[in-house]
Every structure is written in structure tokens, then in C-alpha cells.
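Showing subunit A:
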Amino acid sequence: MAKSTRRGFLKLAGVAAVGMGAKPVYDAFARRSAPEQPTPPAEALTAKRWAMVVDTRKCLREHGCTDCITTCHLVHNVPDFGNPKDEVKWVWKEQFEHGFPEQHNEFMSDDLRHKDVLLLCNHCDNPPCVRVCPTQATWKREADGIVMMDMHRCIGCRYCMAACPYGSRSFNWRDPRTHIAKIDEGFPTRTRGVVEKCNFCAERLVRGEIPACVEACKAKALAFGDLEDPESEVRDLLSRHFNIRRKPGLGTQPEVYYIV
Partner candidate 1 sequence: MHDAKYIVPGLVAFLVLITLPLWYNAAMGRSAVGPTLQYPEGESQCVLPKDEMKGEHMQILDDWRDEAVRDGERYYVHPDGTTREKSLTNTCLGCHGDRAQFCIKCHDYAGVKPYCWDCHIEPERD
Partner candidate 2 sequence: MSQLPKSDELAKVDFTPPDEHWMDTKVDFEKRRGSWSYPGAKKNLEYVGFPNPRQWSPLDEDWKLPDNWQQIIHDGLMDRPERYRSLKVFMDICVRCGACADKCHFYIGSGDPKNMPVLRAELLRSVYKKDFTTAGRILGRLAGARSMDLDVLKEWFYYFFQCTECRRCSVFCPYGIDTAEITMLARELLNLVGLNINWVMEPVANCQRTGNHLGLMPHTFKDNIEFIVDEIEETTGVKVSPTFNRKGAEILFVTPSGDVFADPACFTLAGYLLLFHYLDLDYTWSAYASDGGNFGLFTSHEMMKRLNFKMYHEAERLGVKWILGGECGHMWRVVHQYMGTHNGPANFLEEPVSPITGTKFENTIDTKMVHICEFTADLLKNGKLKFDKSRNDKYRVTFHDSCNPARAMGILEEPRYIINQVCNNFFEMPEGTIREQTFCCGGGAGLGNDENIEMRMRGGLPRGNAVKYVQDKFDVNLLACMCAIDKATLPPVCDYWAPGVGVAGVHELVANALIQDGENERKTDLRGEPLLGFEDEEEGGE
């Protein structure tokens, strides 16, 4: 993976600039690309493998609670076009039979079958979307397992959307700015023509904050933590409750777990 787009360009330009010689060019101008060792801020939340646990039992449905969705979409400047065609969504709710179609069972409790479950990017351990991306615009962070999007590099081919078996990715079919009710200055909007999705609030983690949806859930149905840490809340929950993942048969190893 190229360190920076500039280096990539330098390689290209170095070849093109006959007579200059690529090497000295590269050396002379790559100096700033060897940055000082950054000090991670003390407050940043770090983990080896971030995961989320959704306790569907706790998730409120009677009064159609959408706090997690609203909050997430608000802090991430997710637009609302009001139509399913152009729709962009990071987290959303669907009936259980849609979220888990292969778990379909005629005699399932009505409660569960029609239960709205929270869906989001699974931040798979083995993400097909990352595999197919032709520009490495989406990649898996080695440090903490978050599947990230680089909106600057995405060419909008939507191959990742075809590859994602969970429908977790959205495309900016049109300029999102016009349909964001209140723009949050702390987070950029996207430009039309790129794919986006849940990023496990990477920008919040670095500030020492837990994901916005987890924070917003008044039913405490969401838990977020490090799977590699045996002491973590998520490990605790998973060890104590029966849980499932979406489409485990595909081998993608989702990192979002559902307690049913």
C-alpha cells in the first residue's frame, strides 16, 4: 500500500520527467512524508479488535425508538433524501427475518420474527468489500479491525456494495449536502459519487468517546469493546448469552453479535 498519494504521484512523475531522474526527486521531496512519531493522545480508546454486541431483547420496539440511528446520522452528517433509491444509512433497523433471512422459521415467535433488529456494518474479520476494492479505498485497520473508508480515494465503482452480503454500504447517488437537516461541523460530509458506511465512530474513539449509537441507546442494548480483552463487557456478554451473527456461513467473520 502506498504511503501517500503524493508518493504515488512522485513515482509516476519521476518516470515521466525524463532527465530528472526519479530517485533524487523522490528523496528530495519525500522528506516530509517521514513524519515525526505522533503521540497518540492519552484519552484515545484503543483495542485490538473492536466489536459490538446488540442485545435484541433490550432493544425497544414498542415506541419505535430510533435514538441510535438519529444520533449516528446526525453526528456523521448522513443525509435523508426521503426515498429508498437514494438512501444513505449507516445504522438502520429491519425485521429479524430480513436481517437474518437464513434463520427464517415458520414457527418462530412472532415477537422475534417481526422484531426490528439493528443492522450496521459488521466490520468483518474477513471483509469481502476490502478484497474487491480496486483502489484500496476501503481497508481493514490492522490495529483494531475497523473496516474503514477513504472517501478521498473512492472512485465510486460500487463493487464493495455488490460484495457486501449485508447491504451495509451506501452510495452517494447525489450531493448529500442539500439533504442534511443540520450539518455537524465536526465531521465532513461526503461528496456525490463515493461509497460510505459505519466506521465504528473511529473519529470518536480517538477522542476517547464510545460510538455515538452506543452512547445514545437509552435501553443500554448496545455494548462496544475489545474482543481480545477477556475483561471487556462484550466478552462478558457473549460468554453469558446465546448470540448469533449474520450469515456466518459466508466466512466473513462479522464483529457485530446479536443476543436473541
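Behind the choice of candidates: all candidates are chains of the complex that A comes from, given by their letters.
In the analysis below, a contact is a pair of C-beta atoms (placed from the backbone, for glycine too) under 8 Å apart; a residue touches a chain by one contact, two chains touch by 3 or more; residues count from 1.
Values in this document were obtained by computation on a predicted structure and should not be read as measured data.
Only one of 1 or 2 makes contact with subunit A in this complex, and that is candidate 1.
Interface of subunit A with candidate 1 (complex): residues 1, 3-6, 32-33, 35-41, 139, 141, 143, 148, 150-152, 183, 185-186, 188-191, 206.
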